[in-house]
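Each remark here refers to the structure printed beneath this line.
Only a single protein chain was left out; the remaining protein chains are all shown in position.
Chain nomenclature is as follows: A and B, assigned in order of appearance, with residue numbering initiated at 1 for each chain independently.
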Amino acid sequence: MTLETRTRPAVERAPLRREGPAKLTGTALYTDDLVFPGAWYGLTIRSTEAHARLLGIELDPAFDWSRVVVVTAADIPGPNIVNAIQDDQPILVADEIRHHAEPVALVAAPDRGLLREAAAHVNVRTESLEPVLDPLLSERVFAHYEIVSGDIAAGFEEATVVVEGEYRVGHQEQLYIENNAMIAVPRDDGGVAVHGSLQCPYYVHKALRRSLLLSDAQAQVIQAETGGGFGGKEEYPSILALHAALLARACGRPVRMIYDRHEDIAATTKRHPAIVKYRSGVSAAGRLVAQDIEIVMDGGAYCTLSPVVLSRGTLHSGGPYACPNVRIRSRAVATNTPPNGAFRGFGAPQTEFAAEMQVNRIADTLGVSPLELRRRWLYRPGDSTPTGQVLRESVAAEEVLDRAAEAAEFERVRARTADARASRAEGGSRGGRGSHLAHGIGLALAWHGAGFTGSGEVHLASVASVELTAEGRILILIGSTEMGQGTKTIFPQLVAAALGVPMDDVELAEVDTALVPDSGPTVASRTAMVVGGLVIGACRRLRAVVEERSGGPFPETYLVDARVHGATRIDEHFEPYPGIDFDDTTYRGDAYPAFGWASAIAEVDVDLDTGEVAVRSVVAADDVGRVIHPVLAEGQVEGGTLQAVGYATIEEIKLRDGRYLNDRLATYLIPTALDAPRIETILVEAPFSGAPHGAKGIGELPMDVGAPAVVAAIHDATGVWIHDLPASPERILAALAVAGTAAP
Amino acid sequence: MTVRFRVNDDSVELTVPGARRLLDVLREDLGLTGTKEGCGEGECGACTVLLDGEVVDSCLVPISQVDGHAVRTVEGLAPRRPSQAEPATPGDLNELQRAFLETGGAQCGICTPGMLMAGEAFLASGAAPTDEAIRTAIAGNLCRCTGYTKIVEAIALAASRCQPAGAG
Partner (left out) sequence: MLEPPLVAPATLPEAYRLLGEATYRPVAGGTDVLVQLSGQLGPPPERLLDLWRLDELRGIALDGDSLSFGALTTYTEIRRSAVCRDLLPAFVEAAATVGAAQIQNRGTLGGNIANASPAGDMLPLLLVTDALIVAGSARGERSIPAASFWTGYRQTALQSDEIVIRIQVPLIADRQVRFRKIGTRRAQAISKVVLALSWVASSPDQPWRAVRLGLGSVAERPIRATATEAVLEGRLPESDTANTASVRVAAEIEPINDVRSTADYRRAVTARVLHRLIREAGGW
């Protein structure tokens, strides 16, 4: 399938990051950098119990409350609901506290000293209730799915080797270095303008309209420069925006709500923990003939995005492998812990960890190379997925696998580590430096559906606009946000290429709901593929209009055309990808218009005395359809890979009574530069014909493979399989002790 | 308490509580919002500035200890100080900033000011720009976006441009 316009030279350029100079000189304005004279400061009074009845909120009469404002659920003009999918989560607790750190009341004051003092005089009276903390014991189900393909019983009958496993993955915090932040400014028309750190301006817009009973124009959302999101600023900002807006409404002044790190970790969404029970059957001929998968995801106290996280996790849980008999049963349940939400990968890293562990364990059981086994089983064009989707095009599983294996010299290194393991086993270490270090190499392969699942994109009905302004500038109007991944650079780049104009003549409108249309959320690795596709479509139409009107090529005529005709704006609306059909009720059909493919090979050193793991290198091969900007694309792979390495090794949240114990940066640890591996990125292109530029997503792919590759490498080094993430030194030493390979 | 100190090329005199954090003095009293707060506990390094040429977490420095000393922030790196009226362009950057721009060392940018200060201190030290040495120099600066790869590349690139061939 060839692309319609082979604008390779322009698309291959790597223009410098548009907002780079501002960021590099400290002049880019993040939310807390914004100044609003006369602004008050707001804070949130939160529950200290996991489950309780709210009996009352009492204001100590000893404090002069006329100097501050206090907002409770009763002060919300519209519904006390912040909705992502279900209408179950209150903006402020009305009667029942369902998780630790749940927002109960809001306070705003002219200065922080007074604010702190006021907060200390608010007394929240509660009656404790029994919490449900174990997802396996929860009876409240947010969503459940079942996917069946073929005949699972027959499949296992045919199997001569059956490998079973239970895998547990815990919470992961997105840990954007900029905490959640919002500033709400009352508008003259009775509305509110919120400036904030956010990924999805129209999610916030919708929330404000609904609960504050505002019109489209009255609810204005403006994205400030945003210091990282990774999904953690997908739905959560709606709550914070509502809080700030309620306070602004109450005091009639701008209100700043800037979380500190502790509050951000304690109160905002995390990756869903999951328990995956997996049974795989292999035939005598070495074919994968059966997969029986059971998934339980912990949604926390409220539904938020759990149904879609579960959906994606479910659809990806078989891994990128053709299997004729598959049964996947999944449920997302409630516990009395803070609600979980979106985080890069969105359910797939959890289940693909389990899928890859299974394949690696099967390879080990069969005495077959994990590379060879995958080559046998991986999807090829024409194969069908468990939902019955035929993978017609853009299938690059084998290519990413081969490219990674070649670059990492997988088999050669694996042979070396096997030798080292053998001599350790037979001779014991002979002393001296380094002999207690074991080297290992591990491999993983994954797939990631591009864009929203099923009819998601149709429901989003995204719009993107391109305008030739009266001044002869090209203005892109989209609701997609920059949070480091490169939106502000690749869109002018794509438009400049599509129109044949210099990139410097192309501007991107500020993400302000008063200016830009709803292009859907900046999530699901959809921005380049879906919104980029819309923008290119708009360019083509603009080009056609101007060329027809002027009688000459766009690059030569657009300036005159603008002078003569004034502004011309094209709004491009999402049209379903042709031939893509999914039934949301039966979960049959084309779950995604296309899939991205990724492979990772990790090398580690494990200290056999202490169980400490040093991840030395990761080779990451990612198929993104079409590389729009190689430097930005590599940046996504490198960043996502390190987040996956952190997930596998040191990122952990322990809980007690439904409260996170790791709730500050001294205790929730992410990798430093010294912990980070050398990352080699290989970008592969298997273009998707439905996108005008061929691009699929990139942001989340690397998150699906990093962790199982590291855990496989740990196994290669030590002989032990760690089934729970993170594969901490504590777990490794405990596993070594059980295996009896521990030294005295 | 009245404190007098240098910030970049300026002399500053302020009367503020001695326990006020240098970070808050920079951001709120002096309007230098380039330095960021990521954690308030000296773990993330987003608030890194140079104090007498050495990297410190400004969220942990009481302003009383800055009296008589010199602070350098991200705003003091580029030859020309940009403003909202005259925004920064690629030409306004110093060698290290330019290297970050070329390699893609800044993504969301929130760790970048602190990272640049750590990079500047490293370059000033004249230490050999090995991978390990650079990573050690920025070990107190957390980045969540880049995986550090292009940050290390940027510092190494700047070092190669600043140091004559054969040095270090």
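Just so we're on the same page, a contact is a pair of C-beta atoms (placed from the backbone, for glycine too) under 8 Å apart; a residue touches a chain by one contact, two chains touch by 3 or more.
The structure presented is a predicted model; accordingly, all values stated were derived computationally and were not measured.
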item	value
Partners of the unshown chain among those that are drawn	A, B
Residue in contact with the excluded chain [from A:87, A:419, A:471 or A:609]	A:609
Contacting the left-out chain in the complete assembly, out of B:111, B:137 or B:158	B:137
Candidate in contact with the missing chain, chosen from A:22, A:114, A:446 or A:733	A:733
Touching residue (missing chain; options B:57, B:120 or B:153)	B:57
Which of A:421, A:436, A:541 or A:588 contacts the chain that the document leaves out	A:436
Hidden partner chain, residues of chain A it touches	112, 116, 260, 262, 431-433, 436, 609-612, 614, 650, 654, 661-662, 664, 666-667, 669, 671-675, 729-730, 733-734, 737, 742-744
Positions on chain B where the hidden chain makes contact	1, 17-21, 24, 40-43, 45, 48, 51, 54-57, 59-62, 64-65, 67, 118, 121, 136-137, 139-142
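One rule holds in what follows: only the chains that are shown with their structure count from here on.
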item	value
Distance between chain centroids, defined by C-alpha means - chain A, chain B (Å)	29
Chain B-touching residues of chain A, taken from the complex the two chains share	16-17, 19-30, 32-33, 35, 174-179, 225-230, 260-261, 483-486, 631-632, 634-635, 638-643, 664-666, 670, 672-674, 676, 678-679
Interfacial residue positions of chain B with respect to chain A in the complex	27, 31-41, 43-44, 46, 73-75, 77-78, 81-84, 87-90, 92-93, 97, 100-104, 106-113, 116, 131, 134-136, 138-152
